[in-house]
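Of the protein chains in this complex, all but one are displayed in their positions.
Chain naming follows the written order as A and B, and within any one chain the residues start at number 1.
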Amino acid sequence: MKLEIGNFYVKDIVFGAKTAYENGILTISKEEALAVVKEDEHITEADIVITKPGDKVRIVPVKEAIEPRHRVGGGPVFPGVTGDLMQAGDGKTLALKNCSVLVVGKHWGGFQDGLIDMSGEGAKYTLFSQLQNICLVADTDEDFEKREQQKKNHALRWAGMRLAEYIGGCVAELQPEEVETYALEPVVKRSQEVQGLPSVVLVLQPQSQMEEMGYNDLVYGWDCNHMVPTFMHPNEVLDGAMISGSFMPCSSKWSTYDFQNYPMIKRLYQEHGKTINFLGVIMSNLNVALEQKERAALFVAQMAKSLGAEAAIVAEEGYGNPDADFIACIVALENAGVKTIGLTNECTGRDGASQPLVTLDIKADAIVSCGNVSELIELPPMEKVIGELQSLARDGLSGGWAEDELLGPSVRKDGSIIMENNAMFCGDRVAGWSTKTMVEF
Amino acid sequence: MKKKAILYLNQFFGQIGGEELADHAPEIREGLVGPAMELNKQLGDIAEVTHTIICGDNFMGSRQEEAVETILGFLADKEFDIFFAGPAFRAGRYGSACGHIGKAVKEKFGVQVISSMNDENPGVEMFKKEIYIFKGGASAAAMRKDVKAMADFGKKILTGEELLSAEKEGYYGGGRRHQVWLESEVPATERVVDMLLKKIHGEAFQTELPIPPSDLVPIAPAIKDLSKVKVALATTGGIVPVENPDRIQSASATRWGKYDMTGMDRLEAGAFKTIHAGFDPAAADADPNVIVPLDALRAYEKEGRIGSIHNYFYTTVGTGTTQGEAARMAREIVEDLKAAGVDVVIMTST
């Protein structure tokens, strides 16, 4: 399989009469873009706001981030989700870099939503403060979940994907400024040289713990709760086969943008043929019952062994009971003789003194750690808010609260906030961007 | 204005005398005794040592409560911003004394406490979670170096400088894990590849999450005849009356509740629900007994298999709750269980 991603480096985004890309300037026709958003009659109100790094802007509740893209030769950017099923990861896709579509609730937030500060102290917590963001700020008539803490956010998330495809479409006829090529030979048909290198699989555990459909990450539109681990080509992940869900506390979340740019996959590609033989991705999942967790671990270990993997990397999208899936998977791999590295975040509590993962095992002896979900973060007021600041306190965001005896409410009268890292949008960057680690004090 | 520090010493370093004077009762002196001079010098412009407390190691060892109370009494009318104890080197009783008094001073006055001990000093394991204990020398030959380490860190605290990890600062880790940004800005991908290649090639590598040894409690004895005992139900599954009267948080809980089920055969849907945010609540809302199995336990009560069921069940939310908070809530629940004459507990977790 060979995937070429043609990149266009966006330097500035402006509104104009026609959606177009020229010399690094992305112009968006707001009218047309909003018409695409409102194709779904459940969208009742919508606006688009552009934010740039350094802006004195706070964005909350952020539900999703998507890189604007276009599939060359036709077909949906997200097969099985925004259009018909087709093979992802083989062919050409165009991408607008340095920018993302952010899906923002105009009023209502939920457990899985997060916050982004575009400047100041809060900016360092998330990758998205470094991007130019096309914020879709919208509301829906999905009244059944308006006051639910867990929201599917279906209309908003799908509107975000449509918007990202619409904007990506403006480069359809243009020559990209740079082309990244991702190709792997079939596992058993690689050169002697490559076969001689230590072989490595990447095991991903995307969020799939809701038994009701509509909340979990999707693989080609299929709910990851309904699968056992399966072997995938890394290009499929980079090319829209995976989309993010609407469930996990936000700092642990992998947004769709993270899947499209999955740094750990790109990094393993760099090593492929030099220091390792990158076999591919075992797409596992996260479960709510011990038996399901054990079954997934069995499948992963068997597949790694059958593929001849000498080493594996396991990354989890979550914390709390997903740690049991994570540790079970590492232990199963180690028991099968596969040298395994874990990639995760921790929950050590506000005081840092709690057990870092809910299950631990001495076989998990090589872990890279990206942060503490319950670290307290206090930030000053911001000049402008996109969305609704109160959602952080009112709507049960995983890192916010309406009232606390010691700390007061998450959102204060002057607009300053206090929250747990949990509510920082994709704050722990477990897909691999994280420059945070955990140390003992 | 210089900040104020107070130093704790044993009878030997307090220049009272050796082992024969280890029963020396606590005393406080204005100004500097023994190592206080070096500490005062090292604190420089930032702080001065105003008082030295001296107490015999055996006095602290055998009459600990009295010693601690006396010393807290000395301090009650003193102004101070930071408290030092030792260095205690490898002296076990001295190290443990520094820990006991340091912990008490920190709790009572809310100031940071800094000590120094050798890694073989039992005081390290006993108190490294309570106070800052720097990695010190084996004997008084290391006095100057150890005092300097204590003073340097004290100055950082007093001036509000950023405090680095235990390893970088040089004290024994207190088991508090926090996130930090790597100065090198090396992303996780690089760290993974580095660790991966080292592990593949059998080279030494360092995990970022060392697995702590497990810490078990003694097993409580079996209760041979349950027909006489009172059984309590408890859960971390967040089952509460629908109005959640105690406003227990749906994650990172700091509150617990106990709710009356006198005369109920089961927990009815509509009267109870779960507020746990970590899972799909539909099943438990439709039938709360799937988390708090009152109906099944009532059946055993009617059969005479158990004596009785405690009229209240206990509840909180497990997800994201710190161990410290969980332990505190458990201790509060324990008091309640004792007062109610409960014998055994069935805890359901989600």
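What to note about this one:
Rule of thumb we're sticking to: a contact is a pair of C-beta atoms (placed from the backbone, for glycine too) under 8 Å apart; a residue touches a chain by one contact, two chains touch by 3 or more.
What we mean here is this: contacts and distances are computed from a predicted model.
A chain of the complex is left out here; the name its UniProt entry carries, from "GerAB/ArcD/ProY family transporter", "ATP-binding cassette domain-containing protein", "Peptide/nickel transport system permease protein" or "Selenoprotein B, glycine/betaine/sarcosine/D-proline reductase family", is "Selenoprotein B, glycine/betaine/sarcosine/D-proline reductase family". Considering the full assembly, B:L216 is the residue among B:M1, B:A76, B:L216 or B:A339 that touches the omitted chain.
From the options A:D40, A:E145, A:E180 or A:E211, the residue with contact to the unseen chain in the full assembly is A:E211. Checked against the hidden chain, the listed residues B:F13, B:Y94 or B:F279 yield one contact partner: B:F279. Mapped onto subunit A, contacts with the missing chain fall at residues 211, 288-290, 293, 321, 323-324, 327-328, 355, 358-361.
For subunit B, the list of residues touching the undisplayed chain reads 214-224, 226, 234, 236-237, 278-284, 286-287, 289-291, 293, 295-297, 299-300, 305-306, 316, 318, 326-327, 329-331, 333-334, 337-338, 342-350.
The definition used in the following text is that only the chains that are shown with their structure count from here on.
Centres computed as Cα averages put subunit A at a distance of 35 Å from subunit B.
By the touch rule above, subunit B contacts subunit A in their complex via residues 129, 163, 165-168, 173-182, 185-193, 195-197, 199-200, 205, 207-209, 211-212, 214, 247, 249-252, 254, 277-280, 282, 319-325.
On subunit A, the positions that touch subunit B within their shared complex are 111, 124, 149-150, 198, 200, 209-212, 249, 263-264, 266-268, 271, 275-276, 288, 310-311, 313, 320-321, 339, 341-344, 346-357, 360-362, 364-375, 396, 398, 401, 403-405, 420-422, 429-430, 432-441.
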